[in-house]
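Here the complex is missing one protein chain, while the rest keep their positions.
Here is chain A:
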Amino acid sequence: MTTQTMGYIAIGELHQFPPMYGRLVRAGQLEIAVFHTSEGELYALENRTPHAKGGTLVEGIVSGHYVYCPMRDLKIDLRDGKVQEPDDGEVRTFPVRRIGDRLEMGIPDTL
């Protein structure tokens, strides 16, 4: 097994991410949807629903640690990006860490 090294980049401050919404972070070519749950957790997912017909994710309804895809209502676990039954698929996730009010997201060096 190879270990990937992560480079962390600043993506903003906590107040820029209102709870129970997703907010789009653009980093170069990358489009990341950052979700803030009502419990105060933050998750970063690639802003693309895994549905074959595509579309964005950031506008989805957030409930607990799930987001409902705004395009076709797939239910996606924010923690691991896995699409819940009866659909399937997976969204790429990125780690988020909080230093004071500052938020950072990990991007693998290979990217």
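Brief remarks on what is shown
Here is the rule we go by: a contact is a pair of C-beta atoms (placed from the backbone, for glycine too) under 8 Å apart; a residue touches a chain by one contact, two chains touch by 3 or more; residues count from 1.
Keep in mind that, in the parts below, contacts and distances are computed from a predicted model.
According to UniProt, the chain absent from the figure is "Nitrite reductase large subunit NirB", selected among "Heavy-metal-associated domain-containing protein", "Urease accessory protein UreF", "NADH-quinone oxidoreductase subunit E" or "Nitrite reductase large subunit NirB". Listed for chain A, the residues touching the missing chain in the whole complex are 7, 9-12, 16, 18-21, 23-28, 30, 38, 47, 53-56, 59-64, 68, 70-71, 73, 75, 107.
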